[in-house]
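Of the protein chains in this complex, all but one are displayed in their positions.
Per-chain numbering from 1; labels A, B and C assigned in written order.
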Amino acid sequence: MEHSVAYSQFDRIELTAADLDIAAALAFVASPLAGGIDLFVGTTRAEQAGDGRELVALDYEAYVEMAIDRLRRLAADARRQWPIVKLAILHRTGRVPVGEPSVAIAVACGHRAEAFAACRWLIDTLKADVPIWKKEIWADGEGTWVHR
Amino acid sequence: MEHSVAYSQFDRIELTAADLDIAAALAFVASPLAGGIDLFVGTTRAEQAGDGRELVALDYEAYVEMAIDRLRRLAADARRQWPIVKLAILHRTGRVPVGEPSVAIAVACGHRAEAFAACRWLIDTLKADVPIWKKEIWADGEGTWVHR
Amino acid sequence: MTITVQFFALLRDRAGVGETKVSLPDGMTVEQAVDRLTAQFPAIVGAVSRIAFAVNREYADGQTILHDGDELALIPPVSGG
Partner (left out) sequence: MTITVQFFALLRDRAGVGETKVSLPDGMTVEQAVDRLTAQFPAIVGAVSRIAFAVNREYADGQTILHDGDELALIPPVSGG
């Protein structure tokens, strides 16, 4: 089960093994009622291990059904806290090479302060709460799960 | 003078009478050194005047040469405050209909907290500091300069 | 009763399976079920700093009573984003 989308008229939640379509997320949240849109994109950052090995990618695994459910609740929780017009949360599964996006969160609100606050809360809470895991893939082929 | 671009390897600053190319701004800031990208997009929000007239657009005017110079300094000031990998600031001149973007700021940093903080500071400071003005264009054709 | 158990990430690697079915006495709690699982899959012990639980895709604590057909997931520290 590598692809899963849930969306209402106002929220788009997507876990996908394909490249994230960030332009589509921005188009989805666009609205005449929005004055400010904040988009966060998390990408795989180049890193070097202590022994000099280079990171080549992150492999993402999700407990798909539960992750989608948690993301929908995050969206609902955000809507209780801020006056959100539309929002989109996209997250990758599978291999995400250095420089490529693994997560994108777009929030459209009437005013910018709310869009920034909701977007920041969503990415922070996603990282703490949603059952998705990353494995670091190093140039020598070794993989290390991140469970901090 | 309706179009002006200034960019170094790491900053792209653009004042333009054409539609903002937000995908290009995101592509410009992408980097293997970036872990988090924050993008703010300000759009013309539908509004109604007290007497029921509908807002149809905002007309933006800039003191172009000074505005470009101030935006470059804002970029430099942000770089002194946060470890920014790349950034792009695009602003429209001319008529921006309801629902269309007037400003886009994309900031790529190693980590998300810095990207959010720098992006927020840039839009707040742009709004307070840069010689650009908007005129509200109402459905009856009347225009009202915003000078709050 | 029979429940389905899900392992993820390093726990899946250590268990050697992503999913397994186990038969347990009726009325067992999550904690009691996990004790049985660590006996059956000793390699998961100490693999991660802490394990959270989900029953039927809801976070649940160790005292939650399990029922026939439940899906119990062992959730290592998450690292999405």
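Going forward, contacts are C-beta pairs under 8 Å (C-beta built on N, C-alpha and C of every residue); 3 or more make two chains touch, one makes a residue touch a chain.
Note that the structure is predicted; figures quoted are calculated from it, not measured.
The absent chain, not drawn in this view, touches the displayed chains B throughout the complex. Contact with the chain not shown here comes from a single listed residue; of B:39, B:78 or B:123, that residue is B:123. Within the set B:12, B:91 or B:120, the residue that contacts the chain not displayed is B:91. Listed here are the subunit B residues that touch the chain not shown: 42, 60-63, 65-67, 69, 91, 102-103, 123, 126-135, 145-148.
Operating definition for what follows: only the chains that are shown with their structure count from here on.
Centre to centre, using the average C-alpha position, subunit A and subunit B are separated by 24 Å. Per-chain Cα centroids separate subunit B from subunit C by 49 Å. Counting only residues that touch two or more partner chains, subunit B has none. Shared interface positions of subunit C, i.e. residues touching 2 or more other chains, are not present.
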